[in-house]
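One structure is given below, encoded as structure tokens.
Note that one protein chain is taken out, while the other chains of the complex remain in position.
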Amino acid sequence: MSASATTGLHTGQPRSRVDGHAKVTGAAKYAAEFTASGLLHGVVVSSPIAKGRITKLDITAAMAVPGVVEVFTHQNRMRTAWRNAKFQDEVAPPGAPFRALYDDKIVYSGQPIALVVAETFELARYVATLVHAEYDIEAPSTDLRAVRGSAYVPSKKRSGINPPPKPRGDAPGVLADSQIRVDAEYYQPAEYHNPMEPHASTVIWEGGGKITVHDKTQGVGNTQAYITNVFGLKKDDVHVVAPYMGGGFGSGLRPQYQLYLTVLATLQLERSVRVVLTRDQMFTFGHRPETIQTVSFSARQDGTVTAIRHEAIAETSTFEDYQEVVVNWTGLTTSCENVELDYKLVQLDRYTPADMRAPGAPTGQFAFESALDEMSYKLGIDPIELRLRNYAETDENQGLPHTSKALRDAYRLGAEKFGWAGRNPQPRSTCEGHELVGWGTATGAWDAQMQKTSASATLTPDGKLTVATASADIGTGTYTILTQLAADALGLSMEAVTTKLGDTDLPFSPLEGGSWTAASAGSAVQAACCKVRSALLGFAQEMPSSPFKDVTLDQVDFKEGRLVLRNNPGIGVAYGDIMQASGLEQIHMEESAARDPAVQKTHASYTHSAVFAEVRVDEELGTVRVTRIVNAICAGRILNPKTARSQIIGGVVFGIGMALHEEALDDSKIGRFMNHNFAEYHIPVNADIQDIEVIFVDEPDDMTSPIGVKGLGEIGICGTAAAIANAVYHATGRRVRDLPITIDKLL
Amino acid sequence: MQDVILGTSVELPQAVMQSVSLNLTVNGQQREFVVEPWTTLLDLLRHEMDLTGTKKGCDHGQCGACTVLIDGRRMNSCLALAVMQDGKTVTTVEGLAAPDGTLSPIQAAFIEHDAFQCGYCTPGQLCSATALLQEGHAHTPEEIRELMSGNLCRCGAYPNIVDAITQVLAQAATPEVA
Partner (left out) sequence: MNRFSYARPDTLTAAIQALAHPGARAIAGGTNLIDLMKYSVEVPSQLVDITHLPFAKIELLPDGGLRVGALVKNTDAAYDARIGESYPLLADAILSGASPQLRNAATTGGNLLQRTRCYYFYDTATPCNKRQPGSGCSAIGGTNRVHAILGTSADCIATHPSDMCVALAALEAVVQVSGPEGDRSILFSDFHRLPGAEPDKDTSLQPGEIITSVDLPAQHFSSNYTYLKLRDRASYAFALVSIAVALEMEGATIKAARIALGGVAHKPWRVPAAEEALAGQTPGSEVFGKAADLMLAGAQGQPGNRFKIALARKAIVRALKQAANGTPQHATDKQIQ
């Protein structure tokens, strides 16, 4: 089915969120908000040490308090699966996944050592302070810079993550002979997702070994599979329901340890249990990995990039080889014959890093897009012009053409909107009062992916349609775009359509992540709706004296709840009448969608962006204000410009945080991040955010996915921090290569 | 290697059980409770009253997700002990709409301007914005931004939140046309 089939009243139009009412009235229920009679409350006790062994774990005082039901530790927990593979979820990197309360070994600071379960939350919180632990402490290693020499190439590739491509040409040779070079090192600190909703699981004991699980997850299917594998349960006994998620950004891709603990407690006690992590405990699992990058590249005087070497050294844990794509973007966005990209890992005594909004991309793009900017000053070529002169028409990493790439238009439209032509190329050229004003730009890129997804569509005689897939809406607007697509597919109002998500009883969907959900779930919903269309026509043809007897699907329209003849819309019949005539209570269809495997082999598909930033720097005091961002986005077809714009703004705000605020501060003596709360780990507040303008560049693409959609969740952050850092240089003449750009770095 | 004792174990005074009776008017309804002194208003709302619209984001007054109106003022309910609110009036996000379900102007404006994504900070933002509109100290986008900075939004809906509030401020400033 072609993309054009769903253009209609709603798709492509700005529409308010269909879940808006539930969210502004408090009716939307999140994982910790489901309840059951006799619900117990669990509170996690965390390890103060990063490495060593528990020598004593005394729960006597805790257990003595009336109302305490159990204190789970490695000494008394039930047996769970033995093999590592059983703990490996849908996106697990190679290695042995962390198991909470497994044994006496401590492998990172903040590791859960006990779960207190009590009749009330307050009681559990209090009793958690009575659990007494003693440790043998070993010196932890968490200083990435100190141990970077131990970096290694991971022996096993993480599924879905492309390692760097093989070197092309002779980068070292060309670099050695080049006069015009940039050689620099860049640093990305560890960052935490910090969705506003803390991780939580409410597990309802249904009796007879059955449980209903409300988990903070980006994929109910992943949660279900993890539980069945780890606890040896049958799929039918584990029903996962998570209709809303209070922000994910990747933190809800892998099952977090509170899920394991809650299920364990529920099964062992045969009672319903809820566990909510504290904000501080939100700093005790996956994070954007701390990464050091070195870039060397050379160019000719005319701006042609002649050779690139880009290496990243990133942290991982001692038990898994977490991998993300950091350096490949460099070979993707810049056309160059001599390219050598490397990606290595260093083991630290920390929890395994996790995918965090556009994992790897803004990290790698901060480094290389900063380096390109450095080169533009060296050559005296405008930064946009330099990018245009090295524009990659194809994906040179894979040697494949793009399904579409309108990045040239993005540079042009973004520059126009921003007023880039009026930029004085000289750093420090604009001063207003105490502030130096700077303009910078950078390119962003992210994968346009699609994952096989199933959906159902159910039409009832009252003209109401329900579409469903097990995917999630983590704030991205999935409920809304699926409603738009379905409404248009069957010519209904959006009010006549109900979209259901986040339930393992619904048709299969992979995790919500990687920006693939709109393309994947959207295509699946559309495919299911198309089956309903065919069915409607089929049944209509069986009606007595049917005007549709000899017509085909392309000769009819589905409009305002009626099947009508395209060339004579006056002739038609209401869906309800068709169904009544056939004695149907409903038409229920299920269908799957996936990317065309032929396209997969022959084409590469990415979203791109051109980010323009204006900063104002009080040079004396080192303060930076991001006063203006223009982000021109190439992401194929835009289903809902209103929610799409919000997605990009959100990504930009994340990027501003990355550029100016976010850093988990490690005390490497004790191997612990010390600013583990919202007061000291800064994410942007309202006052940090000023004008953000989003442009969606026209980019028709009928190959990337059946509905022409590429996805928007990640692209907004890509390139943003680099554009800001480049603007800071333009303002001040100071190049900050260590994120975040805090006051001390500009004094 | 050294043997040390660290962590959450602290010398605690002898446990004192004590329950206190408490009168609260929540979203127009008067209620009586018997609570322990260490129960926060936030946990009382969420656990005892099943008013889960009010969110726990940090439990330490660092994010604003738990913002409710106490006697008309915006407060972090996570830092308010329930016992200390005796006799007070509390409005949560569930109480912002009119009794007939008509959304308040700021609720409607949040939907119109797409001032949220995941929705988790939204109840706090709405209570905070409702109070801000009544306080009368915010007139410009700059003032709105500053006076809404006690409510974090990780989805980054800030510009749309400011637009929504700006619109309601403008509506309030324009006399209704008959």
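Some notes on this structure:
First chain written, first letter: the chains are A and B, and each begins at residue 1.
Simple rule for what comes next: a contact is a pair of C-beta atoms (placed from the backbone, for glycine too) under 8 Å apart; a residue touches a chain by one contact, two chains touch by 3 or more.
This structure is a prediction, so every number in the text was calculated from the model and none was measured.
Contact with the chain that does not appear here is found for just one residue of A:H132, A:R616, A:K642 or A:K710, A:R616.
Annotation: of A:D302, A:D550, A:E585 or A:D744, A:D744 touches the absent chain (contact as defined above). From the options B:V26, B:A109 or B:A131, the residue with contact to the chain not on display is B:A131.
Summary of contacts with the chain left out: across B:R74, B:H113 or B:R154, the touching residue is B:R74.
Although one chain is not drawn, its touching partners on chain A can still be listed: residues 46-49, 109, 122, 125-126, 129, 433-435, 616, 618, 620-623, 625, 660-661, 665-667, 669-670, 672, 674-677, 679-680, 682, 684-688, 742-744, 747. Although one chain is not displayed, its contacts with chain B can still be listed: residues 6-8, 10-18, 20, 36-38, 40, 59-61, 64, 67, 73-76, 78-81, 83-84, 128, 131-132, 135, 137, 140, 142-143, 145-147, 149-152.
One rule holds for everything that comes next: only the chains that are shown with their structure count from here on.
Separation between the centroids of chain A and chain B, computed from CA atoms only, is 28 Å. On the side of chain A, the complex with chain B involves touching residues 16-17, 19-30, 32-33, 35, 45-49, 52, 55, 65, 120-122, 126, 128-138, 193-198, 244-249, 276, 278-279, 474-477, 642-643, 645-647, 649-654, 677-679, 683-687, 689, 691-692. For chain B in complex with chain A, the touching residues are 1-10, 12, 15, 36, 38-39, 43, 46-47, 50-60, 62-63, 65, 92-94, 96-97, 103, 107, 110-112, 114, 116-123, 126, 144-146, 148-149, 151-162.
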